[in-house]
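Of the protein chains in this complex, one is absent; all others appear in place.
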Amino acid sequence: MAKKKIAIVGGTGYTGVELLRLLAGHPNIELSVITSRSEAGRPVADLFPNLRGRIDLSFSEPDASRLKRCDLVFYATPNGTAMKQIPELIAAGCRVVDLAADFRIKDVSLWEQWYGMPHTSPALVKEAVYGLPEMNREALKSARLVANPGCYVTAATLGFLPLLEQGVVSVEHLIADCKSGVSGAGRGASVGMLMGEVGESFKAYGVPGHRHLPEILQNLSIAAKHKVGLTFVPHLVPMVRGIHATLYARITNAVDFQALYEERYRDEPFVDVLPSGSHPETRSVRGSNECRLAVHHPQGGEILVVLSVIDNLVKGAAGQAVQNMNLMLGLDERAGLDSPAILP
Amino acid sequence: MAKKKIAIVGGTGYTGVELLRLLAGHPNIELSVITSRSEAGRPVADLFPNLRGRIDLSFSEPDASRLKRCDLVFYATPNGTAMKQIPELIAAGCRVVDLAADFRIKDVSLWEQWYGMPHTSPALVKEAVYGLPEMNREALKSARLVANPGCYVTAATLGFLPLLEQGVVSVEHLIADCKSGVSGAGRGASVGMLMGEVGESFKAYGVPGHRHLPEILQNLSIAAKHKVGLTFVPHLVPMVRGIHATLYARITNAVDFQALYEERYRDEPFVDVLPSGSHPETRSVRGSNECRLAVHHPQGGEILVVLSVIDNLVKGAAGQAVQNMNLMLGLDERAGLDSPAILP
Amino acid sequence: MAKKKIAIVGGTGYTGVELLRLLAGHPNIELSVITSRSEAGRPVADLFPNLRGRIDLSFSEPDASRLKRCDLVFYATPNGTAMKQIPELIAAGCRVVDLAADFRIKDVSLWEQWYGMPHTSPALVKEAVYGLPEMNREALKSARLVANPGCYVTAATLGFLPLLEQGVVSVEHLIADCKSGVSGAGRGASVGMLMGEVGESFKAYGVPGHRHLPEILQNLSIAAKHKVGLTFVPHLVPMVRGIHATLYARITNAVDFQALYEERYRDEPFVDVLPSGSHPETRSVRGSNECRLAVHHPQGGEILVVLSVIDNLVKGAAGQAVQNMNLMLGLDERAGLDSPAILP
Partner (left out) sequence: MAKKKIAIVGGTGYTGVELLRLLAGHPNIELSVITSRSEAGRPVADLFPNLRGRIDLSFSEPDASRLKRCDLVFYATPNGTAMKQIPELIAAGCRVVDLAADFRIKDVSLWEQWYGMPHTSPALVKEAVYGLPEMNREALKSARLVANPGCYVTAATLGFLPLLEQGVVSVEHLIADCKSGVSGAGRGASVGMLMGEVGESFKAYGVPGHRHLPEILQNLSIAAKHKVGLTFVPHLVPMVRGIHATLYARITNAVDFQALYEERYRDEPFVDVLPSGSHPETRSVRGSNECRLAVHHPQGGEILVVLSVIDNLVKGAAGQAVQNMNLMLGLDERAGLDSPAILP
């Protein structure tokens, strides 16, 4: 089978370099184009020396005609860019995975409220398939446009999913206490993300409201077939990679939760339910596309606790995007994603 | 006023070195004895070079007769040691602050269940005053024996206290999602706390049950004058110092929560309620005895979120012990505790 | 004695907050003014919450007339600012400690070459006293203008000083392999200092030439009374505070080096020569003004190895500035600088 031609638009951030790392080892694709206005002309491996000898490409100016010749284009741009450029590509027969948030929220006015700008492609929002394979695998196979989920959203949704689908917990007061490494904040210069500011310290942020809240709510409401209530508190951990979601729900129907989770994810290639009593570490998924889950029912009480870890740059971004690409292009869903996590 | 004579039993752990650091700068005391069976004869400053030129003492073998000549003895020993040795000291007129857990839980059988050993001094458990000045200041002044609170317990209790005292939240399903730096696990050799194991990673632990749970429950039930329900999940953060408690409660009576907290802690020397909308960082209390709190009411919903940070070795251990000592000896409650936190 | 009136110009960086922390506990001074163009009007404790309850001041617009009413002004501004503003203050009778590099290099043309700008106050360069008390204590007492040393420079100079003063090593090929925590790079927004870039990684930088090289050379040449040759390689350590200098020199005259160092620094309040065989840790000086040194003569060979640690923000910046202030104002040299380091 001829290799598929792939492009990346906006490849200078952490999501970009991670996409490059994963695609460099993918057996079925050929990376044809990577664009960056600010770094045009510079070899990719000059900016990201881990890719020396693996990626020979240089960044190029965005050029729609070149992108259209690709089978699939990844958008790793800031929010608000993809929605302007994608319609032309879709019309030309290109398929697109957007790693930003432009097409994640089905309610356009809600999106506009949280992202603070008018949406320029509401029709495509309707068409876009939400790129969580564990919820939408079949639809993803034929999708023209995939909205790749947020990192916190992936960890929280996979953790709550079995409970809500089975209706065994109250949906009124769900709590997602989430912790992320600093790479989730991206590679833009800012005082707040200097190591001098966030090293050797821990804090919550965005408690009054974080953009991933409506996205998690959307997923959980679909799973529960009912509007759910959720309190979401993100925190910043002094480490580079990893998300840990600690999820709380009040039990309404006490089933064998361990069995429920194992059953739900039995055939999922990238969701791993740990044995009863486990505490997943973020390092157990570092660099890999796995989500590892553990289910706890402390002291047999009313509250169920689910622990969910992912690598925010892999299953929380670039890895999930590659998984979606694999589905869209009819490839093995695991292709390019089979390296074990790096531990320690 | 003559300086008070102070002893430390078991000073080779992190709580010990922190007590030494704080006492080295205390204007009203004289450190007379510091014992350690394993390090007897070794200069303290040889083990802890930050104390070179500040503490001239050497570790000595435990010797009750020398301890009895002190005004106050700190026990910084493993759980189960103080309860055996303290009765003799109390009988001799010594006053004691136990930094371990021996006297924290009033229900002796509950203590025996969580700590896995029979209690040898149940009478003293009854007498001991729980050393949280924000709850028990008056009783502490005349206490012969003070049970210094656990680190997680201090952060969680101070965060929930105003809500429970005022009865404005449901007490059934409180949640304390707590995160601690690694120094909370102590200075004993263990594979699990190697930097190679816990560096650049994040995890929960003890979800099925952690010894601080009954202690938090005891405090909260006293505050609420009612049995409370609590889910407590501790996590390990890849940093050395600091605890961050993220607390969730369902509102039953929507008052001005910011005002409630400011009012409750107005006269407390070591509790600082941040302005509305704040997110306290653990580094803002590093090395200091403060607890900083922030109160959030996300989207005006049903759940209140309280953020509480302390330095686990200071307000969570040695600093609170010094604060208790100050109260017991009639000294200025702030004495020896007035250095600002070190930031960055 | 009336408290001395002190001002800080440019207090929003790490050097600024550290000066504030140290001055907050200083018994003999009153902090009158702290200026910042960008943060004028904002309470200091709002930017640096560790200072809540310790510093009531707000940042104000720079105003020479207010500064002139102070006994001493600290400049914690970027390089090139102090040289423009200081002449007016000096003329008005103010004394000044400049924490930037404007007055450190006596050879003005050399300074202009390394700092890439013309010097506007060459006459004051001549007058300025270099603020390393271990070299210039007497001159500092009467200085109107003190050039506070660079952080790497302090660690390297104190480490080499005894050897060069006594002429017991070759001065041709000295090597200073230095490692710094990230706070040395300041609090300005930059991609290169994001935790995502520098966390969990180690690198050298500035090997072709770093601005601290001519400053170290100047000190060492004065000590040796001879031009010296030095290779200086700085490295970035994934931690917030601390400098470790590893110094290499070829022995020409094998004396008792341990005794040499102990003798040289016997009366220095802030230089601590560790026992033979020691390896100082940066944490042993975290938050304190000490420099800890150890001298090694591996396998009795031709190369002497000196290990020197400081806290880059204290003895490497703000602490040394306070030490210089104490000398200039006739105060106890240790005033405000007596807290032990925080370990762990």
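General remarks:
Just so it is clear, A, B and C label the chains in written order, and each chain counts residues from 1 on its own.
Basically, a residue touches a chain if its C-beta (ideal position, glycine included) is under 8 Å from a C-beta of that chain, and two chains touch if they have at least 3 such contacts.
Keep in mind that what you see is a predicted model, and the values were worked out from it rather than measured.
When the omitted chain is restored, the residue from C:13, C:242 or C:269 that touches it is C:242. When the omitted chain is restored, the residue from A:95, A:241, A:264 or A:297 that touches it is A:241.
In the complete assembly, the contact with the undisplayed chain comes from A:51, out of A:6, A:31, A:51 or A:96. In the full complex, the hidden chain is touched by chain B at residues 14, 182-183, 185-191, 193-200, 238-240.
Touching residues on chain C toward the chain that is not drawn are 172-173, 175, 177, 179, 181, 196-197, 199-205, 207-209, 229, 231, 233, 235, 237-242, 244, 246, 248, 250, 277, 279-283, 286, 294, 296, 298-299, 301-303, 305, 307, 309, 344. Seen across the whole complex, the unshown chain contacts chain A at 14, 17, 21, 24-25, 48-54, 183, 199-200, 240-241, 272, 274, 278, 280-281, 283-288, 292, 313, 338-344.
The definition used in the following text is that only the chains that are shown with their structure count from here on.
Chains compared, chain A against chain C: the Cα-based superposition rotates one onto the other by 180 degrees, nearest 5.
Here the largest set of C-beta contact pairs joins the chains A-B.
Because chain A and chain B share one sequence, their contact can be compared position by position; here over half of the interface residue numbers appear on both sides.
As a whole-number value, the distance joining the C-alpha centres of chain A and chain C reads 45 Å.
Each chain gets a centre from the mean of its Cα atoms; for chain A and chain B, those two points are 39 Å apart.
Contact with two or more other chains is made by residues 199-200, 240-241, 280-281, 283, 286, 344 of chain B.
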